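One structure, pasted below without further comment.
A single protein chain has been omitted; all remaining protein chains appear in their positions.
Think of it as A and B in the order they're written, each chain with its own count starting at 1.
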Amino acid sequence: MNETGYGIFAARMLPKDEPFVQGHRACQGCIPALMLRQITKAIGRDLIVCSATGCMEIISSPYPFNAWGVPWIHVAFENAAAVASGVEEGIEVLRRKGRFYTGRKPAVLALGGDGGTMDIGLQALSGALERGTDFVYVCYDNEAYMNTGIQRSSGTPMGASTSTSPAGRVSTGQVTWKKNLAEIGVAHNIPYVATACPSYPFDLMAKVKKAVEVKGPALLHVFAPCPTGWRCDANSGIKLGRLAVESGLFPLFEVVDGQHKISLDPATMRKSSQDPIGEIAGYLFQQGRFRHLKGRDELIQAIQERVRLEWQKLKAKTER
Amino acid sequence: MKTKLNPTWRELELGCTVVEAGTSAEYKTGDWRSFYPKTDEDKCIACGVCYLFCPDHSRHIAPRKKKVEGAMYTHYFDFNFQFCKGCGICAAECPTGAIVMIEEGKK
Partner (left out) sequence: MKNRIEVGKPVGIEVSIAQSEVVAQCDVDVIAAYPITPQTHIVEHLAEIVADGDLDAAFIPVESEHSAMSACVGSSAVGARTFTATCSQGLALMHEILYIASGLRLPIVMSCVNRALSAPINIWGDQSDIMAERDTGWVQIFTENGQEVVDQTICAFRIAEDRRVMLPVIVNLDGFSMSHVIEPIRFYDTKQVRGFVGVYQPPLRLDPAQPMMFGPVGIPEIYTEAKKANDVALIESRQVIEEVWAAFAREFGNAYRALETYRTDDAEYLLLTVGGMSETASVAIDALREQGVKVGQVKLRLWRPFPHDDLAALLGKARGVFVFDRCLSTAGPGGPVASEVKTSLYNLRERPLVVGFIGGLGGRDVTVQQFADMVHKGIGYVAAGAAPVYEMVGVRE
């Protein structure tokens, strides 16, 4: 229980309000939906959400069922960051002219999946980050295009079988390494970049709050298991998130004004081994998308090696 | 919900906007469930882990008092079966194993 960071009455300390409302159509055990719940809890209702097309848009907005307690706009797949730019700059001018939004300035949140962020929306995201738009961009990374039927994205991990990177007689599934979104954000010299995972709700909420408070762009890359796309049990999302973090596959860190800081060191969380990058097989084989890797020890080895390497690179950045 | 389910084109708001917030609460996802969670209240220590991890906010705070091993807890949790989809996360994550998943129709 310590490793997840909640004490016995921790839940009581959280805001009770639920700006993300029940009755949304996410699959059973959907962690991206849980992420929305946690994020909106952290920010509260002084918020405008600009959503990209994708699961979280579809499940929260089939007419007339609005799962949002805050103002929300969906425009298209690749442009959430650009829409947010317009929203934010529009609000800024209208405030200046004393027309609307004259009280506290609402937080502006852009929301995209891994596809809507790392692939088709990367340009719009880069533009908004570079221009200094005062907003928070949250990428919920469920590691594929789930809304359209589990196709690969550049966030899909090596070896995962998806509908466009299927494992087959001569294929081991995805043959590329996951794109490092956080470091793309860091390269824009924005004030705040962080990774997070709903399995660590207090860490995630604290980061969301920081992201909102910071003046200028903030980027959050959130690891969000999807039972449907990962072909795992509906009850396993939290556990998988934890395993991904503990194994070093998805390290939790933040970069404040260019300064890297590891949020949770796998070494301190893992009970079994000194090595922060323990066996990842335990993580992989709870998911149908990796099932075909059984017996492919060289590939698992390579994945493990890569995780170790990335971890060392990250560690080195914190020591600068 | 004031917003009509099947409005005529004249009744639609400008740009198909849903001018009401939170109308999804009218859509009960509870009937998606094939297993339902059940709490052994003696095992529950009111830690709120289930509440924190429910993607459907179907584990809500129901303030009442309960005495466990000498301590008094005022925060306590109930399921909202109108929305609970039966994913089993609460059961899987409960640190004391207080929640079990039971097939619908069975006790």
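Things worth noting here:
Keep this in mind: a residue touches a chain if its C-beta (ideal position, glycine included) is under 8 Å from a C-beta of that chain, and two chains touch if they have at least 3 such contacts.
Note that the structure is a prediction, hence the values are computed from the model and not measured.
For the chain excluded from display, the touched partners among the shown chains of the whole complex are A, B.
Contact with the chain not shown here comes from a single listed residue; of A:R99, A:R169 or A:K215, that residue is A:R99. In the full complex, chain B touches the omitted chain through residues 5-10, 12-21. Not every partner is drawn; the one left out touches chain A at residues 45-48, 50, 57-58, 61-64, 66, 68-76, 78-79, 81-94, 96-97, 99-101, 106, 123-124, 126-127, 130-131.
In this section, only the chains that are shown with their structure count from here on.
Taken together, the chain B residues at the contact with chain A in this complex read 1, 3-5, 16, 18, 20-29, 32, 45-49, 51-58, 61, 75, 80, 82-83, 85-89, 91-93, 95, 101. By the touch rule above, chain A contacts chain B in their complex via residues 1, 4, 6, 8-12, 14, 16, 18, 20-31, 33-34, 37-38, 60-61, 63-70, 198, 201, 227, 233-239.
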